[in-house]
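Dropping a structure here in structure tokens format, bear with me for questions.
Only a single protein chain was left out; the remaining protein chains are all shown in position.
Let's look at chain A:
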Amino acid sequence: MSLVQSVSRRNFIVGSGATVAGLSLGFHVPFLASASAQEAGANLPPEINAWVVVKPDGTIVVRIARSEMGQGTLTGLAQLVVEELEGDWSKVTTEYPPPGENLKRDRVWGSYSTGGSRGIRDSHDYVRKGGAAARHMLVAAAAEQWGVPAGDCAAANSVITHGPSGRTLRFGEVAEAAGRQTPPAEVTLKDPKDWKIAGKPLPRLDTVEKLTGKQVYGADLKLPGMLNAAIKACPVFGGTLVSFDAAAIEKMPGVKKVVKVDERSVAVVADTWWRAKAALDALPIAWDEGPNKNLSSADISAMLAEGLEAQEAFIGNSQGDAKAELARVQAAGGKVITATYAFPYQNHATMEPMNATARWTEDRCEVWVPTQNGEASLAAAAEAAGLPVGQCEVYKIHLGGGFGRRGNFQDYVRQSVSIAKQMPGIPVKLLWTREEDMLHGAYHPTTQAKLTGALDADGNLTALHLRISGQSILAAVRPQGMQGGMDPVVFQGLTASLPEGHLAYTVPNLLIDHAMRNPPVPPGFWRGVNLNQNAIYVECFIDELAHAAGTEPLAFRRKLMANHPKHLAVLEAAANGIGWDTPPAPGRHRGLGQIMGFGSYVAAAAEVSVEKGALKIHRIVAATDPGHVVNPAQVERQVEGSFVYGLSACLYGECTLAGGRMEQENFDTYEVLRMAEMPDVETIMLPSGGFWGGVGEPTIAVAAPAVLNALFAATGKRYRTMPLKNHELA
């Protein structure tokens, strides 16, 4: 089969009402278009339940509420549904139900939020139940048609068979009747050991379009009569828009309108985006740079450094009395080790810059947007539109990368609606430049850490204090998640016992605390979130302690990990994989790292060399225990990709401030990892069952510590301030 023929198997809900349906690049529009088509008397396939539609020809449409941004959740969730459905996988396609439809149906699809590596781990139960319920209804409909007990019938591979007579009916033949059956009150889910579709390395459902240019991203959307907008917000954080001289550019080619978008932004609307951007570049704009116009990275660094020594801090994990023990060992002339680390701001830098397309009228607002959270987009659209949410709708489009930027932060949706509101009835696509994207991020927060540890005469770690100083994401983004002023997310991977992620090491006297210092720079959830720097702090310092104790790093860790066998299992798997017990080739050096986060246990071992100041990462072995593996090929891809993201940050990633604004505006100054630097990655999966952990994020956190510890083995030096590009390596 040619690639193009199979393209028709894919459906995506992107269109809207009568004016757009059928015109937007061949997109399928099930809900609103279905309604209008039903009025016209068309015979449309009815749904069996919210999750499953079976067409007369047997095509299975699985509805997916979470967003596909490359992580493969569309395929993974469909595997779980179709496993329980007993459907024929070759007939499966997927669609996104619009979030407004979710609200109308009492949130039948649950959460739309696609972040925190939660796509599968938070919804596996109800999507599998959805598939199982649909199977019950299909079987019941067939049994009813035959006049036999449903208990005598079974489904497999989209066919229902009546055991005693051997009669069969295909799903497509009973789908309509199945939709009228009463859903079962309870369903029993399969034991994962019996899975035939889930748990298998099936190819993705969304690859073909991505090879031919047919996959439509938000930036590619074209609606009839659509105009295009380019935007500039005040580049200084906290600054505002004072004025602009629209007359100066009104006559430039294609320009339709110059609009004030909000207190800090101005946009040019033109027939094409290039013309909008060209005119915007020529637009005279006056900014009020506001209170932060002199803010620099040095100021922020000093602010955080003060927090490292501050008396007051929020406690995230405490055992015994670390401060007293450290003071006692210090006074007694014992071995006390101290080190300070720092992690800078990062930009998500999705390959597709932020964008959204909106159409506003007095009684309706629609937005087409690549979003990690359709419901958050809908709420932002309604607020910006000044309309009840019931009069708004959001149509989700595949994302050209998300990494956390397109979840909580719906700034581009608000902007697009504000622009569309000033041009009623006309769809307007807002697309950011890369520069706008770099200057107006939701940045990975910056923190510093001071670690102090005490070793007894036998090299045992008797006390450890980890003081984190720096920015809270929740304080800025989700204050309702704060606990008595504390941001619990700061302690990702460092808590005593949370199933989301807890510390592997048992230390008799332990204190992990946080001095919150919030610079006026907008922070956000950046793939891996706080686990990224926390893993560097703990895993590099444990390596330092091992060195100080004169113990090799795996043995040193093993002693502290007796109470945490799952952490240890992945660490040992990674170490074995790299050949830890045998010496590396001459000139090669190894390092380890492990952490728990997003409900999963992860570890990495790296092998590096340093020649003439140049670091080469030859090989990585990664191990992960996410409880269950729904698609091993996807897990492998996510683990490999995690090293690109994590090593990009470790080697290059840093957004610095001067004059109250970010200095990096494009990939010339915000470098990222490319092919030539990509190490071989070997992925070991150790699903131990009994829990569901995430996959998209946790491994990112072990990329840097494994490499940094190998770099120490190579150079004898510790590099404690990221990124490495700022250091001479020797």
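By definition in this document, a contact is a pair of C-beta atoms (placed from the backbone, for glycine too) under 8 Å apart; a residue touches a chain by one contact, two chains touch by 3 or more; residues count from 1.
Quick note on the criterion: contacts and distances are computed from a predicted model.
Protein name for the hidden chain, per its UniProt entry and selected from "Isoquinoline 1-oxidoreductase alpha subunit", "Cell division protein FtsQ", "HTH-type transcriptional repressor YtrA" or "Peptide/nickel transport system permease protein": "Isoquinoline 1-oxidoreductase alpha subunit". Checked against the full complex, the one of A:203, A:225 or A:481 touching the unshown chain is A:203.
When the full complex is taken into account, the listed residue touching the unshown chain is A:666, out of A:338, A:666 or A:726.
Although one chain is not drawn, the whole complex shows that of A:352, A:366 or A:393 it is A:352 that touches it. Here the missing chain is touched by one residue of A:184, A:334, A:641 or A:659, and it is A:641. Only one residue in the set A:334, A:401, A:520 or A:579 touches the chain that does not appear here, and it is A:401. Listed by residue number, the positions of chain A touching the unshown chain are 2-5, 69-72, 203-204, 206-217, 219-220, 222, 228, 253, 272-275, 278, 349-353, 398-403, 431, 433-435, 633, 637, 640-645, 648, 666-668, 672-676, 678, 680-681.
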